[in-house]
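All protein chains of the complex are present and in place, except for one that has been dropped.
Let's turn to chain A:
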Amino acid sequence: MAAGGADKFSVLLPTYNERENLPLVVWLLARAFRESGNNFEIIIIDDGSPDGTQEIAEQLEKIYGSDKIVMREIISVLFSSGTAYIHGMKYASGNFIVIMDADLSHHVSLYFIYVLKQKEGNFDIVSGTRYKGNGGVYGWDLKRKLISRGANFITQVLLRPGASDLTGSFRLYRKEVLQKLMEKCVSKGYVFQMEMIVRARQLGYTIGEVPISFVDRVYGESKLGGNEIVSFLKGLLTLFATT
């Protein structure tokens, strides 16, 4: 794999109670970046986790060096991905930002296909999709898959977003693009992820897609109840009416 040249990748990892998974994610990221020769840093934004996530992040900082691991804590009742990214970006020194989940649901070693895709089309955003190519999921039963496909279908019909997976959160952005989008997006939670893509299309940014696998290890505790579905529909209709 060719060396990364002048590009530097800042990975934003919002965490809450990820003491167990965080070291693994960091280790996998570090290995993936080293193998591909890209310059990187990992920015951990922790929402005051009570389980010792910060303590383990500090240990990782000692092991990998504080130029590679940056730990920032925010304690906010209104913690959401959006808040975490805004905070994290202040410390990001890379020209590309990778956002992903810290719970090992995303196949970390796939990050390099994002880079390849980005270079291939000089895209502003590269988004991982579970719905195309050999993307997919592991650990979902039929009901979960049905809800996922159904929700995605409604989203496609209403928003015609030009991307196949709107609620995914494994993405690569150019730094300026992410900053611009953060200014414009107002939603919370995964609707925020949807809004980012919709606004990006409006602003004329180019979006490339890569198939990814989503490994759901915490499915048993997944909170996909009626509440989640209702709030998803509310968010979708809001985007429908305002974008």
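Simple rule for what comes next: contacts are C-beta pairs under 8 Å (C-beta built on N, C-alpha and C of every residue); 3 or more make two chains touch, one makes a residue touch a chain; residues count from 1.
FYI, contacts and distances are computed from a predicted model.
Per UniProt, the protein behind the absent chain is "Dolichol-phosphate mannosyltransferase subunit 3"; the candidates were "Trafficking protein particle complex subunit", "Glycosyl transferase family 28 C-terminal domain-containing protein", "Dolichol-phosphate mannosyltransferase subunit 3" or "Ribonuclease p protein subunit p40". Between the chain not shown and the residues A:45, A:60, A:84 or A:185, the one that touches is A:60.
Residues 20, 23-24, 27-28, 56, 59-60, 63, 104, 107-109, 130-131, 134-139, 142, 145-146, 148-150, 152-153, 157-160, 213-215, 239-243 are the ones on chain A that touch the missing chain.
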